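One structure, as structure tokens, below. Some questions next.
A single protein chain has been omitted; all remaining protein chains appear in their positions.
Letters A, B and C mark the chains in the order given here, with residues in each chain numbered from 1 onward.
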Amino acid sequence: MDKKTALELYRVMRTIRRFEQRSTTLFGENKIWGTIHSYAGEEAIATGVCAHLRDDDWITSTHRGHGHCIAKGADLGKMFAELLGRETGYCRGRGGSMHIADTSKGNLGANGIVGGGIPIATGAALTAKQLGTDQVAVCFFGDGAVNQGTFHESLNLAAIWKLPVVYVCENNQYAESFSTKFAFAVEDIALRAAGYGMPGVRVDGGDIRKVYDAAGEAIARARGGGGPTFIVAESHRHEGHYYGDPQHYRTKEEIESWKTTFDPLLDARTWLAADAVASESELDAIDQEIETEMERAIAWAEAGPPASPIKLPEEIYATS
Amino acid sequence: MDKKTALELYRVMRTIRRFEQRSTTLFGENKIWGTIHSYAGEEAIATGVCAHLRDDDWITSTHRGHGHCIAKGADLGKMFAELLGRETGYCRGRGGSMHIADTSKGNLGANGIVGGGIPIATGAALTAKQLGTDQVAVCFFGDGAVNQGTFHESLNLAAIWKLPVVYVCENNQYAESFSTKFAFAVEDIALRAAGYGMPGVRVDGGDIRKVYDAAGEAIARARGGGGPTFIVAESHRHEGHYYGDPQHYRTKEEIESWKTTFDPLLDARTWLAADAVASESELDAIDQEIETEMERAIAWAEAGPPASPIKLPEEIYATS
Amino acid sequence: MPPLKTAAGPSAAAGEHAPPIRELFYAEALKEALRQEMQRDPRVLVMGEDIAEHGGAFQVTAGLLAEFGPTRIRQTPISEIGIVGTGVGAALTGLRPVVELMYIDFSGLAMDQIVNQAAQNRFMFGGQARVPLVVRTQGGSGRGNAAQHSKSLEAWFTHVAGLKVVMPATPADAKGLLTAAIRDDDPVMFIEHKLLYRTKGAVPEGEHIVPLGKADVKRAGTDLTIVTWSREVLFALEAAVTLAEQGVSAEVVDLRSLVPLDKVTILASVRKTRRVLVVHEAIKRGGYGAEILSIVAEEAFDDLDAPPKRLAGLETPIPYAQHLEKGVVPQAQDIVRAALELVG
Partner (left out) sequence: MPPLKTAAGPSAAAGEHAPPIRELFYAEALKEALRQEMQRDPRVLVMGEDIAEHGGAFQVTAGLLAEFGPTRIRQTPISEIGIVGTGVGAALTGLRPVVELMYIDFSGLAMDQIVNQAAQNRFMFGGQARVPLVVRTQGGSGRGNAAQHSKSLEAWFTHVAGLKVVMPATPADAKGLLTAAIRDDDPVMFIEHKLLYRTKGAVPEGEHIVPLGKADVKRAGTDLTIVTWSREVLFALEAAVTLAEQGVSAEVVDLRSLVPLDKVTILASVRKTRRVLVVHEAIKRGGYGAEILSIVAEEAFDDLDAPPKRLAGLETPIPYAQHLEKGVVPQAQDIVRAALELVG
């Protein structure tokens, strides 16, 4: 992987991490309403996948969607503004953390319904096929969504129609409090792909290089008319399911251990240095730039006007 | 297989075939309202599976349910009475062909919703497990139901909970007009079992001996606490999807060919004779008995009173 | 039911240099709308079960496979939530899908994609997207299909912000409303009735649009207003004839669009006749008839000479036996009886 790509991937991952840290503090300051789900620990997945996508490719995202949104090129200010319920937010304060979309960059939206985005991404891929373009749709979802009927029906449709879609399961080992050990009778979730007649790939979601390569292959296959792929990226979330989750379902030791033994950013810094791709100071400089950019984005968001009063029916209908 | 069992299986299959032939003529005579779906050609499946079940074991059935109902020991008169809309029918004329249940024999009911019975059978198996009995639930459904979300969610639940349930897919190669060639990107539907972590078995649904053995093994495993099995019985329906189906989706040749090359009854008569289990005349005698029994059942049904007026709310509520 | 003749409603050809008229079955009128819109716009595609060689459970798409091929008449496995959701995604990204749910009774399988995804998308994402999706389905009893293939569930969809709900009663309205629904940029539940497919009526050739949100006075009258929709419109018109013979002049208002709702036409008619009977096939409790009656009671209370009344299906799943099935939903004579009570 060339230096430019490597540093760009690092920059995106770091931006996501920092965004999650800052939204967490903002939530703690009661500036964010509702709930937020941190992507910390899973940054390599969205980053490695979206690096292969164009602005006119589509993604569908989840309740844990900040990372997908950033990796697809979203504006940080508009994201914070949405979390802060500002008119300047991506969804004018109507959506909040669980419902950020950025259609200008092909992000069809986060989804509060587990598995809800799977048929939607499948439909986007159908559009590409129907109109004969070379666009690709990528569908992000968690391990929990794999046991939803939408997963099953959608993967079968994509397989029989050979649609240009890549299904990316972010297996962070838990669905809220439910461990995959109990939610599945199989250890390797990617096994399910065979039943639909599509390739199933299991990858280390903590290593940006491995994710980048696996995603590159799958997206190229989709673009080339080779049909769908099911990727399972093994990972771990550093935080609770949501801000304030007491995490009774796992031990303090487990929680702490992942922060040190499973961190795509630490991992990247290690090999970037070891392979002499970038020096510590180069990476620190990037972190510093992100720090500045982040605070500017937050300041911009906080300066925005509150979400404007709802206008009906025009806000619920396009034709009225 | 001993002679008694062999002849009993033959008798059940013949009874189902004859029931379908007669309900078809009754429909033609406008004595049956609504719609009927013939099981002709698939008799070996219900027969071979239910032969291993006790009256206190449960089954869930489908819109093509006459065969399951008979194999589980239903009274032919009450079945015909239901088709004729009589008060003496299994469901007092409320259900009709698509909704026959016989709870006295553990038949929890046919279902008009494709895949609708799959979680219900799973729940029956949960009852057995929860109460610590050795009862087993068998779930019949078609190839079309395999692409329903209920199939997916239920098989996963049964696998993680090791429930005593056997899922029997009757693959007659079509879902209404849709060929499995196009509905699946895999040729062997049983492949899906692996993704749930349960055994998948593909069997020739035209050979009662093969069905009997495969089902026996799966049901014994379930009864013994070994968990669920997914069986796919390959078969062909001799008639259209429903009475009156023009069958534009397959050729006359195909339709005719199955009646001669895929008939579990012809097949059974052949090996019963070849293995000298029973003579032609013995089998003809059985057919004759069934003929008599069938006409007696129809006469009884036709003599029954029409479905009585609906009483509300007691017919919709058990507690009111 | 024998093929019933129904006239194209007065306003059916409204706002048009009235094109040639000839008779078509309701199913043919729907097909004509699909064909014309598919010819007009390559982004329109039809998805559903058994819509290809078989031509659809009620023959609405018969012949379209030959004309448009399997990519635009896209037959699907039995995966209701999968196909509706795929329709949502396709609609969000540039297609104009018409997805068929064979029976409205199956909508319970796809409800999440219809409600949480299709209907809420535009508002939830601050107006970034539009969802030009039509979900074609059919409901109603009368064919002996029993409880799981005979329900009338329109009320569920009227209670969702962001959906539009249409229920044509005549072939002309079927063509005009389906055309309008396909061209509409919002998700539309297009609900047909299984016993209307074989009814005949005059249908304009060529482009024929009936705008969403316009009720149609199918028969003018002075003594009471019967507000209804879908198949009950035919029963109401039948009843109106009988009532006329008994000296009662009934006005029949066919809503056609349940959402958006044409309150103006309803209230104008009620203020004229000063009596209202709301009729539908769905069970009464929680039915859309309650919404209509409530609007009248709230906004025209003092214009009423008698309490407003509803006539609707009995609170029971639809039974199989033919003689029972007829008894649980309003027939023409039931409407006559209720109307006479109201004016008497």
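In this text, a residue touches a chain if its C-beta (ideal position, glycine included) is under 8 Å from a C-beta of that chain, and two chains touch if they have at least 3 such contacts.
All of these numbers come straight from a predicted model, not from anything done at the bench.
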Which residue of C:162, C:221 or C:330 touches the chain not shown here: C:162
Full-complex contact with the absent chain, from A:77, A:106 or A:149: A:149
Missing-chain contacts mapped onto chain C: 81, 105-109, 111-116, 119-120, 123-124, 146-148, 153, 155-156, 158-159, 161-162, 259, 261, 282-283, 285-291, 293-294, 297-299, 301-302, 304, 306-310, 315-317, 319
Missing-partner contacts on chain B, residue numbers: 58, 60, 89-95, 99, 101-103, 108-109, 111-113, 116, 118-128, 130-131, 137, 149-150, 152-154, 156-157, 160, 313, 315-320
Those residues of chain A which, in the complete complex, touch the missing chain: 33-35, 82, 85, 91, 93-96, 98-99, 111-116, 144-145, 147-149, 175-178, 182-184, 248-249, 306-307, 309-310, 312-313, 315-316
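Quick note on the criterion: only the chains that are shown with their structure count from here on.
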Category of the chain touch graph - line, ring, star, complete, other: complete
Two chains sharing the most C-beta contacts: A-C
Farthest-lying chain, centroid of Cα atoms versus that of chain C: A
Chain B-chain C separation of Cα centroids, rounded to whole Å: 37
Mean-CA-position distance for chain C and chain A (Å): 41
Separation of chain A from chain B, taking each centre as the mean of its C-alpha atoms, in whole Å: 45
Touching two or more other chains - residues of chain C: 77, 79, 81-82
Chain A, residues touching no fewer than two other chains: 149-150, 152-153, 156, 160
